[in-house]
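Sharing a structure, written as structure tokens. Questions coming.
Here the complex is missing one protein chain, while the rest keep their positions.
After this line comes chain A, so read on.
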Amino acid sequence: PCRAQPKKKKKVDVKKEQAQKERMKKKLKKLEKAPPELIPIEDFITPLKYSESNRVRSLPALSSEESERRVLLLKKWCLFKQKQDEAEKKAIKALVESQQEALKELRLESEELFEAAIRRDEGLFPFERAGPSYTPPLPGYDPPEGKCVDITRVYTQ
């Protein structure tokens, strides 16, 4: 037995659903139109408290011996850094030359091995290495219990 009333309910429901869907689609289009933004980096934003204060440091006047000592120290540091840089360049050159020589010899030995050596190494990446530490960890040290809480500010668009 079919009645008129349930049919009306179905029609109204379908219309309402369609209207809702269209509204959602419009909202989606609007949100998708906006381009994604990069998360602002807190390192590059100077906090206000460093720009507002009026504190100015007044440095004492340097004596002539002190300033001369500093200039000579600067010159020594420049020389040291130059030597360091040159040593690095020399090391790179030596490495590249020895590599090229080895590859040349390998080529003379066999072409197959040479081709395999030239190919890129898939196992190289990802490469991870922690930097050296000032002090290695103490053996037998019992650290107090605790936990680390991540309080990074989450930015949403």
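Simple rule for what comes next: a contact is a pair of C-beta atoms (placed from the backbone, for glycine too) under 8 Å apart; a residue touches a chain by one contact, two chains touch by 3 or more; residues count from 1.
In this text, contacts and distances are computed from a predicted model.
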Complex member absent from the view - protein name from UniProt, among "Dynein light chain roadblock", "Large ribosomal subunit protein mL48", "DNA-directed RNA polymerase III subunit RPC6" or "Cytochrome c oxidase subunit 5A, mitochondrial": "Large ribosomal subunit protein mL48"
Please identify which residue in A:47, A:60 or A:131 touches the non-displayed chain. A:131
Among A:37, A:52, A:65 or A:112, which one is in touch with the chain left out? A:37
Check each of A:12, A:28, A:79 or A:113 against the chain that is not shown and name the one that touches it. A:28
What is the set of chain A residues that contact the non-displayed chain in the whole complex? 24-25, 27-28, 31-32, 35-44, 88, 91-92, 95-96, 99, 103, 118-121, 124-134, 144-157
